[in-house]
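Missing here: one protein chain of the complex. Every other protein chain is in place.
Presenting subunit A:
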Amino acid sequence: MKTKSAIKPRNSKIYLYLLPGLAIYAFVVLVPLVMALRYSFFDWSGGPNMDFIGLDNFVALIQDDVFWQSFRNNLFIIIMSIIGQVGIAFLIAVLLTRSWVKWKQFHRTVIFIPNVLAAVIIGFLWSMIYNHDYGLLNYSLNAAGLESWISPWLDDPSIVMTSVTIPIVWQFVGFYLIIFMSAMQNIPDELYEAAKIDGATSWKQTWHITMPMLKSTFRVAIMLCIAGNMKVFDHIFVMTGGGPGSSSTVMAQYAYDVSFNRFELGYGSAVSIGMLALSLGLILISQIIGRGEKE
């Protein structure tokens, strides 16, 4: 550690420099976190009446079917994303290393585009694609002679989760593609050259060199999938608002509904705490499993 040197200002001066940024960060992230814990012990609708009810909110939360349904929906999106985003992205990343694959630069540029767009835009765009009468999807099915496949994509509780998950997966494939591509560049060429001399086919090389070398990248990608999809909100708010009924509600949407439609701010805080705890728990579990695999 480069400690005492001629250029080091006094500690008090350092703290003064850190203060503005730290203050904003503490005010927006740390204080609300602590306050949410406090509010979750109250029955409170935002007015002057706050009744301390101990753990009642959490007891109710554990028995709240909609909360657990929304958690399951988050899990569904996470699993689909791990298969869809990480899987497809890895496959494409491998393909883009093959000499016979064409238009590489085009693929790289284009697949990443949905990433930079607002989730709200993606949500609206896909509501339009799913629209029953004018949507791109039903139009294409019609044109392909598959009229029987035409469905009310966002209005049928039994398929709505799949319908809302596809745009979420679709939007972020490019992100994972870039992660895998930059990780693959760090694998030393000698490994592949040695394998080639031994007569390993390119798919064998992928299986025995690329995959094992990318273990930590896979771990990071899966963690990002979990962290990113526990907070998913915008897409679903725009496409279905969590409906029909509560069939496509996710935790963030549920916390929003409880707090801002039902005005139960105490219970809404408890839902938020539950959401944070479950997210951190899942991330932790995925890390532990990942670590264990490494040994």
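We take it that contacts are C-beta pairs under 8 Å (C-beta built on N, C-alpha and C of every residue); 3 or more make two chains touch, one makes a residue touch a chain; residues count from 1.
The rule is short, and it goes like this: contacts and distances are computed from a predicted model.
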Absent chain [UniProt protein name; select from "Raffinose/stachyose/melibiose transport system permease protein", "TonB-dependent receptor", "Cbb3-type cytochrome oxidase maturation protein" or "NADH-quinone oxidoreductase subunit F"]: "Raffinose/stachyose/melibiose transport system permease protein"
Listed residues A:55, A:83, A:113 or A:194, member touching the removed chain: A:113
For subunit A, the residues touching the chain missing from this view: 1-3, 5-9, 11, 13-15, 17-18, 20-22, 24-25, 27-33, 35-36, 39, 46, 88, 92, 95, 100-103, 106-107, 109-121, 124-126, 128-129, 131, 133-136, 139, 170, 173-175, 178-179, 182-183, 201-203, 216, 219-221, 223-224, 227, 230-231, 233-234, 237-238, 252, 255-256, 259-260, 265, 268-269, 271-273, 275-276, 279-280, 283
